[in-house]
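Shown here: the complex without one of its protein chains, the others still in place.
For subunit A:
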Amino acid sequence: MDLIQYIDLVFTDYTLRTITLGTAVLGAICGMLGSFAVLRKQSLLGDAISHAALPGIAIAFLIIETKNSSVFLLGALISGLIGTFWIRGITRKTHLKSDTALGLILSLFFGFGMLLLTYIQKMPNANQAGLESYLFGQAATLLESDVWLMAIVTGISLIILLLFWKELKILLFDADYTKTLGFNTKFLDILITTFIVIAIVLGLQTVGVVLMSAMLLAPAAAARQWTNNLAVMVILAAIFGAFSGVLGTAISASNNNLSTGPVIVLVAGVFVLFSFIFSPGRGLLFREIRFRKNRSDLELHKTLSFMYNIAKTHEDTTHPHAIKILNNFQGFTRKSLQKLEDKDYVKINGNMWSMTASGYHTAANLYDQLIKEENE
């Protein structure tokens, strides 16, 4: 199926439209709130919470005994919040570190959830088929109402973010200062954590417990590489998230036997990889290029100053010297000599080189220049 056909299908086919919209909205909200999680060094909170939500879903089913995704969401939200606050309690009140606390809550809650799930499976009303989909996610089970719910929650969290933008921003970068300014840091902390939990819970049905953390992290980690500005990062992360959702859905829809969740996560992973390598400011590629350029500049300077020291001994500084005498010098290569000539610092005549007046001047002021550049 070609691209145009597919785009056409997205607008006509109900299921595909719902899933595409759903994953796009989900990606956007996750990217938006994930930015905060990443910057607050709470990246793995998402992983812990998504696992901790499982018993809530199971208990919700045990209480109402039918499949109802909004009640499940409520259960997941409650148990996710309990997990979050227990993690905070453990790290605040005991000497256990946050990694231990996260791992504990993650595995203990999930294990309890599995206990409940296996218990439910043995119950007579085998209506529980939907519960399994929360483990690995099934985007195909998304309904229009789910998408509406996601859109509404996204809207609310957007409003909250805009309302508390200044406060959240300052909390993010200097929590102590925020406190001395008289802001209620505890409230702000709980506010943003609660919204992160909500985003995670919303995503469970689509990408599942295990992969939810990547959904939260990947767009934000990718966006982080392109900017140092929080607002730009949040917007970029939302865009990356939405694109991962749409692209992931497209890829999994046009192939048989490809579950949507993992594909979305991998697409988001590709975004991250691309950003890691190609982002102009921080990316590995440009960093390597800068590194190489600096090194060759340095070698050039070394050669130039070596030549300068030789030329200095003559009264006539432009007196030619044999290239051979440079051979023992490490910074010297044919290429660097060529470059020096291009810059008109030296003149090469057969096997001899001689410094030009401008080369002599540059070499004499080499270190002054560096200092000047630093000051600029």
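One rule holds for everything that comes next: a contact is a pair of C-beta atoms (placed from the backbone, for glycine too) under 8 Å apart; a residue touches a chain by one contact, two chains touch by 3 or more; residues count from 1.
Simple rule for what comes next: contacts and distances are computed from a predicted model.
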Name under which UniProt lists the unshown chain, selected from "Zinc ABC transporter permease", "NADH-quinone oxidoreductase subunit L", "DNA-binding protein YwzG" or "Threonine synthase": "Zinc ABC transporter permease"
Among A:Leu73, A:Ala250, A:Val265 or A:Leu304, residue touching the chain not depicted: A:Val265
Touch criterion as defined above, residue of A:Ala24, A:Leu106, A:Ala242 or A:Leu326 at the omitted chain: A:Leu106
Sole contact to the chain not displayed, among A:Cys30, A:Ala76, A:Leu188 or A:Ala214: A:Ala214
Among A:Leu181, A:Leu284, A:Leu298 or A:Ala322, the residue in touch with the chain that has been omitted: A:Leu284
Positions on subunit A where the hidden chain makes contact: 38, 41-44, 46-47, 51, 89-90, 93-97, 99-104, 106-119, 122, 132, 135-136, 210-211, 213-214, 216-218, 221, 224-225, 257-259, 261-263, 265-266, 269, 272, 276, 282, 284
